[in-house]
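Missing here is one protein chain; the remaining ones are kept as they sit in the complex.
Order of writing sets the chain letters: A, B and C. Residues in each chain are counted from 1.
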Amino acid sequence: MAMTGVLRPSHVALRVLDLEPAVKHYTDVLGLLETGRDKQGRVYLKAWDEHDHHSVVLREADAAGMDYMGWRVDSIQTLKDLSKKVEESGLATDCCWIPAGEHLETGERFRFTTTTGHTMELLAEKNKVGNCLPLVNPDPWPDDLKGMGPSRFDHCLLYGDDLDGVVKLFTEVLGFDITEQVVAEDNHDFRISVFLSCSTKPHDVAFIRQPMKGAFHHASFILDNWGEVLRAADIISKKKVSLDLGPTRHGITRGETIYFFDPSGNRNEVFAGGYIHYPDKPIITWTSDDLGRAIFYHDRKLNENFLGVFT
Amino acid sequence: MAMTGVLRPSHVALRVLDLEPAVKHYTDVLGLLETGRDKQGRVYLKAWDEHDHHSVVLREADAAGMDYMGWRVDSIQTLKDLSKKVEESGLATDCCWIPAGEHLETGERFRFTTTTGHTMELLAEKNKVGNCLPLVNPDPWPDDLKGMGPSRFDHCLLYGDDLDGVVKLFTEVLGFDITEQVVAEDNHDFRISVFLSCSTKPHDVAFIRQPMKGAFHHASFILDNWGEVLRAADIISKKKVSLDLGPTRHGITRGETIYFFDPSGNRNEVFAGGYIHYPDKPIITWTSDDLGRAIFYHDRKLNENFLGVFT
Amino acid sequence: MAMTGVLRPSHVALRVLDLEPAVKHYTDVLGLLETGRDKQGRVYLKAWDEHDHHSVVLREADAAGMDYMGWRVDSIQTLKDLSKKVEESGLATDCCWIPAGEHLETGERFRFTTTTGHTMELLAEKNKVGNCLPLVNPDPWPDDLKGMGPSRFDHCLLYGDDLDGVVKLFTEVLGFDITEQVVAEDNHDFRISVFLSCSTKPHDVAFIRQPMKGAFHHASFILDNWGEVLRAADIISKKKVSLDLGPTRHGITRGETIYFFDPSGNRNEVFAGGYIHYPDKPIITWTSDDLGRAIFYHDRKLNENFLGVFT
Partner (left out) sequence: MAMTGVLRPSHVALRVLDLEPAVKHYTDVLGLLETGRDKQGRVYLKAWDEHDHHSVVLREADAAGMDYMGWRVDSIQTLKDLSKKVEESGLATDCCWIPAGEHLETGERFRFTTTTGHTMELLAEKNKVGNCLPLVNPDPWPDDLKGMGPSRFDHCLLYGDDLDGVVKLFTEVLGFDITEQVVAEDNHDFRISVFLSCSTKPHDVAFIRQPMKGAFHHASFILDNWGEVLRAADIISKKKVSLDLGPTRHGITRGETIYFFDPSGNRNEVFAGGYIHYPDKPIITWTSDDLGRAIFYHDRKLNENFLGVFT
């Protein structure tokens, strides 16, 4: 009864321009593990401490970006209930069911499009393949990890126009909390950005109001600590990966972070830190005049890339 | 709908032999903040990142130990529902209501005794006094913290005889998950210890089967990282606090930890690390022949103090 | 016989525009300790783990910058010998002796100007005031440190035109090693920058060839680890200090670093890490086409400020 409903981000499906360099990036640089390839040629990957079959799906395409983001719910009954509520909410379009097996090792998924133009999915079944450690008397971490070696896929940040609609959907229909928000300096009711949690994490997804539909800012993966953020930064340089910004700290969520790009231009983040969220925690508000400090706490100013580059 | 029911440990009420040395320990060494004293002379404290009025209550008494542990639930309706379910479960005794105001800044609490002899409370209302930071454009941490400066009270470990009853109560009635368990080497159905979570934390409370009622092993507070565990260890020596064991790592929960004693002999822990728990995560099992490694991953053997000393 | 001759940077004398804001910066933000003020109004400061009376001297003036940098040698005999060698070298001008007591608690200093226009001093006597810890049975760190709390003044980076002359002076006359150098991509004999050590540190002073005399790039102070670099970065934002760049890593020296400015515009650095230098270690060479990565290993490009802003 403690964690119910939507449990966590289950996968992000990304489009990449060339598959093999992308796979090499997500395995050798980021350090995910490849768990399968399907008949369509899609590549499935997971972070080491995840038990489910995959959390990242890569598809070769003509343009980079996010196809969809999937959410694991606690039961088939919840999947039925939430799919009905989403359909009835008037806050989602293109509702449909994707049959079981369309993703490897995954049950049926309820798919819909948010008012910001993002495709989301709910699912209740994805086979467990284990977290590289035994379930009896395990060590604390596995051998032979490569690259940055994050333990989990954590969240996405997405850009879209109808921020109010998507926030209403996630909070009122899907049961998420707003943990933090950025508002206009002169009108605190006008939200520029919203961070949403379905757990005790500072965010499971976040949206920034931008005049477009369905844009993808970044997918984020969690590291253990600030020392691993430095190691990730070093790996970025050693492997000649395109750096966006960092290492630094976010004001929002307090996370310790670094951003970089996959070979197709999709932005990745690895981060550590943050706080424990509870649903009765007051919302933290940032005003637009302090947006630089909210995003990049040390620099206290936004770089053009951060807002202007997305896929 | 994501975090529902029992949200978190809300307070631990400890008996101490001399009040002022205890307060000095919990403020100067551990680094909690005193938030009030009541007419009975009890002292209320909180960790800096907690919003609620208190998470530790100290009372002067002839013997050290834990009076009770309180749990924050998500609503008054949940408090009503769960109190009824606890009463009807047959797994709790001495059920009663403590009136609002008996604790400073706190609503009414439903109190009961577990089969292990521990007094537990459920509550839905405790006033928010803030986390030392503004709710608009905050810095990531406050100035002027003292001592180890943990961000939150995290969990307790308790000793008692009827482990099966208390586990049944916490899982079937209160909705907790078992995250990890220690079982007899020759009988995996015989549980020696159980770690329980009502959140995404590896534990919110844990019990070890011992032939006694209502014993208290330790109250634990969370730090940000392994560097802070070293700093805590240094503070323990600088301030001539009685060390139990550490710094080290737990096999169970993967936590990075150090144990020490307050002046009355109540054991404290500060720790960092661990993983993100979800309700569909498989239970991790440790066998009694590997108990040393489960508890103290580096030493791989238990010290006498750890099992034999409690209050 | 192991550490002989010039031992270490002993002090840097900085000009500041307003004395009290500068003192506040160097004590509250950087975390040095004020150890005295002299009749001229100069303020003396030291880092906590230094035993000598001071390592930073602040003087109010109309323009920011460095007055001089002082070097502690191992004995009065060495002071005599080196002063003679410097005078005879033809690589220094304006040689003179500053009488004992001109600096508080300091013996006589031999002063000279390098070919890059920097004033340097050699001295053999500065009174010891202790490192905030007892000499018998000490704790590993003192209480009540403020700000970033570096343990020592570490080095300066200086800009000047006649790089070859100053390098010849420091290596052939004063016995320093070149640890690393930046050279022109098309002419490895043309040095753009040289890092010099009189110890096992990766640098005790460094010079960059720039078309000017006597310019000051930064004074640097050493922290224990990368976690303290993050803490320093947070303090910079909390206290609204002007950030230059970081946290990041240097390619040169491998140091983990952050740059910021004092209220007068003098650049400060705090850093951690690096390697152990020995005189038989091969010189590490960086080519100018890779200068960005040499200086800022993660960004792999120089920001305009870093080269263009100095005092």
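Basically, a residue touches a chain if its C-beta (ideal position, glycine included) is under 8 Å from a C-beta of that chain, and two chains touch if they have at least 3 such contacts.
Quick caveat: nothing in here was measured; it's all calculated off a predicted structure.
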Touch with the missing chain holds, among B:His11, B:His25, B:Lys201 or B:Arg249, for B:Arg249
Touch criterion as defined above, residue of C:Met148, C:Leu169, C:Ala215 or C:Ile284 at the omitted chain: C:Ile284
Tell me which of C:His11, C:His25, C:Arg109 or C:Lys201 is the one touching the absent chain. C:Lys201
Hey, which chain B residues sit against the chain that's not shown? 226-227, 230, 233-234, 236-237, 243, 246-249, 256, 258, 293, 297-300
Residues on chain C facing the left-out chain by the touch rule are 1-8, 49, 51, 72, 74, 128, 135-141, 151-152, 174-177, 197-201, 222, 224-226, 249, 251, 254, 273, 275-276, 278-287, 290, 293-294, 297
Per the touch rule stated above, chain A touches the missing chain via residues 139-141, 143, 225, 227, 234, 237-238
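We take it that only the chains that are shown with their structure count from here on.
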What's the chain with its C-alpha centre farthest out from chain A? C
Just how far, in Å, is the C-alpha centre of chain B from the one of chain A? 31
Determine the centre-to-centre distance between chain A and chain C, using the mean Cα coordinates as centres, and give it in whole Å. 44
Check: chain C positions touching at least 2 other chains come out as 227, 234, 237
